[in-house]
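Only a single protein chain was left out; the remaining protein chains are all shown in position.
Labels run A and B following the written order; every chain starts at residue 1.
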Amino acid sequence: MNKTWNNKAWFMVLPVLFLVAISAIIPLMTVVNYSVQDTFGNNEFFWAGAEWFEEMLTSDRFWAAMGRNLLFSGIVLLIEIPLGILIALNMPKSGWGVPVCLVLMALPLLIPWNVVGTIWQVFGRVDIGLLGYALREVGVDYNYVSDPFDAWVTVIVMDVWHWTSLVVLLCYAGLVSIPDAYYQAAKIDGASRWAVFRYIQLPKMNRVLLIAVLLRFMDSFMIYTEPFVVTGGGPGNSTTFLSIDLVKMAVGQFDIGPAAAMSIIYFLIILLLSWVFYTVMTNYDAASDGERRDG
Amino acid sequence: MADLTARDSFAGTAAASSASDDATMRRMRRRGGASRLGWLIPTLYILFLMLPIYWLVNMSFKTNAEILGPITFLPAEPTLRNYAVIFTDPSWYKGYINSIIYVVMNTVISVAVALPAAYAFSRYRFLGDKHLFFWLLTNRMAPPAVFALPFFQLYSAFGLIDTHIAVALAHCLFNVPLAVWILEGFMSGVPKEIDETAYIDGYSFPRFFVKIFMPLIASGIGVAAFFCFMFSWVELLIARTLTTTDAKPIAAIMTRTVSASGLDWGVLAAAGVLTIIPGALVIWFVRNYIAKGFALGRV
Partner (left out) sequence: MDLSWMAWTLPTAIFFGTILLLLVSMAVWEYVSPGGNPRVGVLRFETTRGDRLFVSLLGSAFIHLAWLGLVGPNLWWALALSVVYAIGVFRFV
């Protein structure tokens, strides 16, 4: 769409700017201030310089949490994106099945995150949970409380349970926007199922898939509540992700300086990734707009 | 590029011979060309989604003795005691009221401020617009854990700790950018000629916006409100940090009671079930727009 140049539009953005600035900029400035100082409470601060940053960047604890978080995000994306596409491709496109599927699939997204944690905490328990009980019955030695591998499996299955629907709904939105003519043409050309997917459905889903990857990566990179409720970051530190470690440090140990330094490093990484995704997305849009104009 | 030429050739042949086997086509459209067993995949997936929820509901109707005893797939002696506990104890049911109050406040504030901003982004170019839009988005991506501590300090300084408005405002951090993003997507789908015609017809901007434009993007407003509701309803970290007793959300009360009362599993399950219900109701109202909404109005 051709937009007119009009700087008065700023006035329409002002309320948003004001609101978000209060809740984003002031806290962010505060975090920066904390990150270069040391405190023992009572609002007394002592200059510490870049000490906390240096400590963070050379601490094994931070890099371990970062590694676990990246591994978690990677696994979750590898499962949820293909699974989401597969389910979306097989969703009914019309009839009574559509609203039923949509409502049931969206349900996990609307459950408070700690309740998601509680559901899986209960579900996985060997004594009172269906999953733990069933696994025990078929002879799998499963206990997410004491075994790190089982804890990881539980947290990942929980995330798949919680968020795959988002990918499904996004892909589905992309799929229903494909005009029937494309499918008819493919049928006439004798295109294989794979060709239909590769040359019709996938290009149409590109955009929404990008959004899906962006949202899923970011949300899994800052996951806190669900694994915290299920495992509390344990056994040991095996499921302590960045956010969990951060809250532990800031609230549990009241190490505000290191926690603030970690927040800033964390935030910078998020900022970089957001920028990469956003640039890819807008340039992709510009390119496809160009195609549409040419065609 | 290859995709495009392939697509064009498909479309071209379709136009040439439009009268073809309708029945096959309908089947293909319905299944997206999938095999006959295609329905199995979503069905299995939904089954997988429902199992843990079934277990929670099942538990909420059991007595604690039965929960801790041998596994039963349906409550042997169904009881409403767990729900009775919640509905008779103010410290429980107030949690629901608190949650709903701040969620509704947040939804109203977010959509109200996002509407004009989204209009500006979808219709005009202005100084620094793209950077502003990106900056808004980064706030949607920012981890709440980073903000929890300074938020506590900030709202303490204003004396707003343990009020509903504090949580509502704090949740604006991620809900306002999201609402702007969604609404901008929907608004860009409305042709600009409509605005211009209205101005020629002598409509003032506010009158045009309320009388003509808002009805046109009503579904977008609904979807944006739905998402604000959703993310405010499910968030716990910030809500818990900013409240102590008077505005404590139900989700936080749940965690506290678990650790204090020696694990009353039945009540915990009942409270969990009750937190699912508002979400389910809201989804039902927006079910026809939900897919497009999740694509943020951009398909």
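Here, contacts are C-beta pairs under 8 Å (C-beta built on N, C-alpha and C of every residue); 3 or more make two chains touch, one makes a residue touch a chain.
Because the structure is a prediction, the values reported are computed rather than measured.
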Chains in view touching the one left out: A, B
Sole contact to the chain not displayed, among B:S156, B:T245 or B:N288: B:S156
Touching residues on subunit B - with respect to the absent chain: 127-128, 130-131, 153-154, 156-157
Footprint left on subunit A by the chain that the document does not show: 5, 26, 29-30, 32-34, 36-37, 39, 43, 45, 47, 49-51, 53-54, 57-58, 265, 268, 271-272, 275, 279, 283, 286
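The rule is short, and it goes like this: only the chains that are shown with their structure count from here on.
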Rounded Å distance between subunit A and subunit B, as computed from the means of their C-alpha atoms: 15
Subunit A residues within the subunit B interface of the complex: 1-10, 12-13, 15-17, 19-20, 22-24, 26-28, 30-31, 34, 86-87, 89-95, 97, 99, 101-115, 118-120, 122-123, 127-131, 133, 161, 164-166, 168-170, 172-177, 180-189, 191, 193, 195-196, 199-203, 207-208, 211, 218, 221-222, 224-225, 229, 242-243, 246-247, 250-251, 256, 259-260, 263, 266-267, 270-271, 273-275, 278, 282, 291, 295
Footprint of subunit A on subunit B - complex, ascending: 2-4, 6-15, 17-18, 20-21, 24-25, 28-35, 38-42, 45-46, 48-53, 55-56, 59, 67-68, 71, 109, 113-114, 116-117, 119-127, 129-130, 132, 134, 136-151, 153-154, 169-170, 172-173, 176-177, 180, 188, 192, 230, 233-237, 250-252, 254-255, 258, 265, 268-269, 272, 275-276, 278-280, 282-284, 287-288, 290-292, 294-296, 298-299
